[in-house]
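The structure that follows is given in the form of C-alpha coordinates.
Every protein chain but one is kept in place in this view of the complex.
Presenting chain A:
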Amino acid sequence: MSDTVKGDWPLYEVFVRGKRGLNHVHVGSLHAADDRMALTHARDLYTRRNEGVSIWVVRSEHIAASTRDEKDPFFAPSADKVYRHPTFYDIPDDVPHI
(Lines give C-alpha, C1' and ligand atoms only; values in the text may rest on other atoms or scores of the structure.)
Protein backbone atom coordinates (compact mmCIF):
# COMPACT_ATOMS: atom_id res chain seq x y z
CA MET A 1 0.00 0.00 0.00
CA SER A 2 1.24 3.46 -0.85
CA ASP A 3 1.16 6.51 1.43
CA THR A 4 -1.92 7.87 -0.28
CA VAL A 5 -3.75 4.67 0.53
CA LYS A 6 -2.78 4.96 4.19
CA GLY A 7 -3.80 8.61 4.25
CA ASP A 8 -7.29 7.69 3.05
CA TRP A 9 -10.28 8.88 5.06
CA PRO A 10 -11.47 6.43 7.70
CA LEU A 11 -14.47 4.16 7.22
CA TYR A 12 -17.75 4.98 8.95
CA GLU A 13 -20.85 2.83 9.40
CA VAL A 14 -24.16 4.58 8.75
CA PHE A 15 -27.44 4.02 10.59
CA VAL A 16 -30.68 5.66 9.48
CA ARG A 17 -34.00 6.09 11.29
CA GLY A 18 -36.51 5.69 8.47
CA LYS A 19 -39.28 7.53 10.27
CA ARG A 20 -40.34 8.47 13.76
CA GLY A 21 -41.15 5.41 15.83
CA LEU A 22 -38.57 3.15 14.16
CA ASN A 23 -35.09 2.13 15.27
CA HIS A 24 -32.00 3.28 13.46
CA VAL A 25 -31.00 0.58 10.97
CA HIS A 26 -27.60 -0.07 9.46
CA VAL A 27 -27.62 0.92 5.78
CA GLY A 28 -23.99 0.78 4.71
CA SER A 29 -20.70 2.56 5.08
CA LEU A 30 -18.75 5.47 3.68
CA HIS A 31 -15.42 7.24 4.01
CA ALA A 32 -15.10 10.69 5.56
CA ALA A 33 -12.37 12.80 7.10
CA ASP A 34 -14.35 13.51 10.29
CA ASP A 35 -17.72 13.00 11.96
CA ARG A 36 -19.33 16.06 10.48
CA MET A 37 -18.34 15.16 6.96
CA ALA A 38 -19.51 11.61 7.58
CA LEU A 39 -22.98 12.92 8.48
CA THR A 40 -23.14 15.15 5.41
CA HIS A 41 -21.97 12.37 3.13
CA ALA A 42 -24.42 9.96 4.74
CA ARG A 43 -27.24 12.40 4.05
CA ASP A 44 -26.20 12.77 0.40
CA LEU A 45 -25.57 9.07 -0.10
CA TYR A 46 -28.28 7.29 1.87
CA THR A 47 -31.19 9.75 2.12
CA ARG A 48 -31.63 11.32 -1.33
CA ARG A 49 -35.32 10.38 -1.37
CA ASN A 50 -36.68 10.98 2.13
CA GLU A 51 -35.32 7.68 3.44
CA GLY A 52 -34.58 9.06 6.87
CA VAL A 53 -35.31 11.53 9.65
CA SER A 54 -32.18 10.87 11.69
CA ILE A 55 -28.69 9.56 10.98
CA TRP A 56 -26.00 8.04 13.18
CA VAL A 57 -22.45 7.57 11.96
CA VAL A 58 -19.76 5.71 13.86
CA ARG A 59 -16.18 4.88 12.97
CA SER A 60 -16.15 1.23 11.87
CA GLU A 61 -13.13 0.52 14.05
CA HIS A 62 -15.18 1.43 17.13
CA ILE A 63 -17.72 -1.32 16.57
CA ALA A 64 -17.31 -4.49 18.58
CA ALA A 65 -18.96 -7.48 16.96
CA SER A 66 -19.80 -11.04 17.94
CA THR A 67 -17.82 -13.79 16.27
CA ARG A 68 -18.69 -15.47 13.01
CA ASP A 69 -21.83 -17.52 12.83
CA GLU A 70 -20.51 -20.99 12.14
CA LYS A 71 -20.74 -23.31 15.15
CA ASP A 72 -20.70 -20.25 17.32
CA PRO A 73 -21.51 -21.05 20.95
CA PHE A 74 -22.15 -17.34 21.62
CA PHE A 75 -25.87 -17.61 20.97
CA ALA A 76 -26.22 -21.13 22.39
CA PRO A 77 -27.63 -19.97 25.76
CA SER A 78 -30.74 -18.67 24.00
CA ALA A 79 -31.42 -21.89 22.13
CA ASP A 80 -32.14 -24.18 25.08
CA LYS A 81 -34.59 -22.06 27.07
CA VAL A 82 -37.92 -22.89 25.51
CA TYR A 83 -39.68 -21.67 28.66
CA ARG A 84 -38.89 -18.11 27.57
CA HIS A 85 -41.52 -18.38 24.85
CA PRO A 86 -45.26 -18.00 25.49
CA THR A 87 -46.03 -21.14 23.49
CA PHE A 88 -44.19 -23.23 26.11
CA TYR A 89 -47.20 -22.98 28.44
CA ASP A 90 -50.36 -25.04 27.92
CA ILE A 91 -53.45 -23.03 28.78
CA PRO A 92 -56.95 -24.43 28.19
CA ASP A 93 -58.69 -22.96 25.12
CA ASP A 94 -61.61 -21.66 27.16
CA VAL A 95 -59.48 -19.28 29.23
CA PRO A 96 -60.08 -15.87 27.60
CA HIS A 97 -57.57 -13.14 26.74
CA ILE A 98 -54.34 -15.01 27.46
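As a working rule, contacts are C-beta pairs under 8 Å (C-beta built on N, C-alpha and C of every residue); 3 or more make two chains touch, one makes a residue touch a chain; residues count from 1.
Going forward, contacts and distances are computed from a predicted model.
The listed options are "Fumarate reductase iron-sulfur subunit", "Sulfate transport system permease protein CysT", "1,2-phenylacetyl-CoA epoxidase, subunit A" or "ATP synthase subunit a", and the UniProt record of the chain not shown names that protein "1,2-phenylacetyl-CoA epoxidase, subunit A". Of the listed residues A:63, A:82 or A:95, the one in contact with the hidden chain in the full complex is A:63. Residue positions on chain A in contact with the hidden chain: 1, 4-5, 7-9, 11, 13, 15, 26-31, 33-34, 37, 44-45, 48-49, 60-61, 63-71, in rising order.
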